[in-house]
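With one protein chain removed, the remaining protein chains of the complex are shown where they sit.
Letters are used for the chains, namely A, B and C, taken in the order the chains are written, and counting of residues starts over at 1 for each.
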């Protein structure tokens, strides 16, 4: 299945793009998507602990199951205001 | 000695004027001035418990000693804002 | 009427220009401006309010407002303050009191702004009369605390 992944802030700069489409096996979870992104962009590794995930524009646990067409983002600490 | 006394809000309406000059014996205190005002304006009596006194534009205890030329006011509960 | 350099303290019979006061406290070193605008409500005590009248013991009110600014500066890291109170007749929707506080950080600006308006309502000699279709009443107010029997000037504002 294919999911869309979005990058913002520091993560966007590390990855060098603001979004990507990733092919995953059925049954994949958010953490599997992150592992795939880290394979493609090893510099992401050290940031894992500071990131939170969103799935379809809601904060989501790393164990959330993904569905085809989901929109996922790995969000650095927020600093609006 | 002579002191100046000012009236505001509900007290001003009861007294029917916004200030007065009162002659007092030397050694008089704020409470003596109020007693004199109550003689002049008996309708003030019931309000005594709700009033606070000021002397020369500072809140002052009823037992404060007065001096010639002092400016005293008997202030109803404040309701600015 | 302006007091210490960074404190603007005003009693006025003209409409208060809230936007101008909010802009006046703002400087490049500030990260936050908090404001409070007290305005005349169209209802009170379950009845329709027609208008209000405010009166003040003006020199003492200005002195108490200045004391609030000094006390606020001792409690919060703030930069500039503007506080204005309107006197005379006010129509529905008009601003009766306006406070603006600037600071480097948001917590100080927000907490100081709240401190100003809460303290002003307890300690500044200003009185409000509410006019309804069936008559007028002086608003229930708050009785300021009185200093101890041997007052010091410093303690008198609390």
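We adopt the following convention: contacts are C-beta pairs under 8 Å (C-beta built on N, C-alpha and C of every residue); 3 or more make two chains touch, one makes a residue touch a chain.
All figures in this text were calculated on a predicted structure; none of them were measured in a lab.
Trainee: If you put the missing chain back into the full complex, which of the shown chains would it touch?
Mentor: The omitted chain makes contact with A, C across the full complex.
Trainee: Need a quick check: the contact residues on chain A for the chain that isn't drawn.
Mentor: Residue positions of chain A that touch the missing chain: 6, 8-10, 12, 50, 52-54, 57-61, 63-64, 73, 75-81.
Trainee: I need the residue numbers on chain C that touch the omitted chain, in ascending order.
Mentor: 18-19, 22, 26-43, 92-93, 104, 106, 109-110, 113-114, 117
One rule holds for everything that comes next: only the chains that are shown with their structure count from here on.
Trainee: If you average the CA atoms of chain A and of chain B, how many Å lie between those two points?
Mentor: Centre separation, chain A to chain B: 73 Å.
Trainee: Chain A to chain C: how many Å between their CA centres?
Mentor: Using C-alpha averages as centres, the distance is 50 Å.
Trainee: Give the residues of chain B that touch two or more other chains, as numbers and ranges in rising order.
Mentor: Not one residue in chain B touches at least two other chains.
Trainee: At least two partner chains per residue is the criterion; list those residues in chain C.
Mentor: Chain C, residues with two or more chain partners: not present.
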